[in-house]
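One structure coming up, written as structure tokens, with questions to follow.
Every protein chain but one is kept in place in this view of the complex.
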Amino acid sequence: MKLGDVIKSADFKSEKHVPVIDTPDKVKSDELFKVEVQVGKDIHHPNTVEHHISWIDLYIHYDGDPNTVHLGRFEFGPAVTEPHVVTHIKLNKKGTLIAHSYCNIHGLWESQKEIDVE
Amino acid sequence: MKLGDVIKSADFKSEKHVPVIDTPDKVKSDELFKVEVQVGKDIHHPNTVEHHISWIDLYIHYDGDPNTVHLGRFEFGPAVTEPHVVTHIKLNKKGTLIAHSYCNIHGLWESQKEIDVE
Amino acid sequence: MKLGDVIKSADFKSEKHVPVIDTPDKVKSDELFKVEVQVGKDIHHPNTVEHHISWIDLYIHYDGDPNTVHLGRFEFGPAVTEPHVVTHIKLNKKGTLIAHSYCNIHGLWESQKEIDVE
Partner (left out) sequence: MKLGDVIKSADFKSEKHVPVIDTPDKVKSDELFKVEVQVGKDIHHPNTVEHHISWIDLYIHYDGDPNTVHLGRFEFGPAVTEPHVVTHIKLNKKGTLIAHSYCNIHGLWESQKEIDVE
């Protein structure tokens, strides 16, 4: 059993656990742009001490590169902070953004967004 | 020597390490609002593998409460991600937001913002 | 492209990036036991500001459960702290421990250890 076997994925419009990545489809190389990442974009996820989204990790996997880069980890205080951040990054090559999130009850989830870099 | 003795503070307009918290001055109890937290608002801090802001922690200390609440921790991939996030929180009492940040060369820094909750 | 596609795995005796999990093969339900997790058990990994293991995440996937539980995350100060911890956990069912680690140059790695719980 591998981590990839236990990270779930689905359509965020019907499954509230899926992290959603919003960015421009195309950005300029080495220029800062905004990335919005959230769980519960269309269907709100509970946010209580007993049941909440603990964190979201964000990665970039550049096309053709063997190695993935960790862009950031965002951890949310249960009940007070929503699993929803805007951050600011710069890339230098086309690739795939990957968001990885954790619900303390419903485990690991992921989603992707391809991004073009010119 | 205590942690409070080694966390530095200054005016962010003249010292690039100070984390800055931007929120409304007054919010409604238990209603979500945006908090923007960043290092380098007025004077940019370097962002390289050798010298960067690793993370920002955000707390609320409610007036008169003995205990402080951890709202979130935001970690930034060196060279790719800026120490600059917008997150979404809700409070139920007047208090002081505290941001705590870390430069891998210049150590620990903090700043505060009082917030009224009605 | 999924996270599972970019997390690498190998034999730790020949590949220095693989996290290694050491525990008893069988433990008692709800009784604390030690888990040792490390990168570089047989072949040392560099530990410099420019090249280091940033963190190790540890999970348990209980047999037959749909959801995975995050046991802990361990983050290591570059150049000063080795990616090597002993921690103390308790389980209540048979399952698979999964370690997930990150090298700032060579990306994401994982390994597993099955553990029997009686």
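As written, the chains take the letters A, B and C, and residue 1 is the first residue of each chain.
Keep in mind that, in the parts below, contacts are C-beta pairs under 8 Å (C-beta built on N, C-alpha and C of every residue); 3 or more make two chains touch, one makes a residue touch a chain.
These figures come from a predicted structure and were not determined experimentally.
Note on the chain not shown: across the whole complex it touches A, B, C. Touching the missing chain, out of B:Ile21, B:Val37, B:Ile56 or B:Val69, is residue B:Val69. Remark: the residues of chain B touching the chain excluded from display are 1-7, 9, 54, 59, 61, 66-70, 96, 98, 100, 102-108, 110, 112. Contact between chain A and the unshown chain involves residues 49-50, 78, 104.
Within the entire complex, the positions of chain C that touch the omitted partner chain are 32, 60, 69-77, 80-82, 84-91.
Here, only the chains that are shown with their structure count from here on.
Work out the mean CA point of chain B and of chain C, and you get 31 Å between them.
Along chain C, residues 104 each make contact with two or more other chains.
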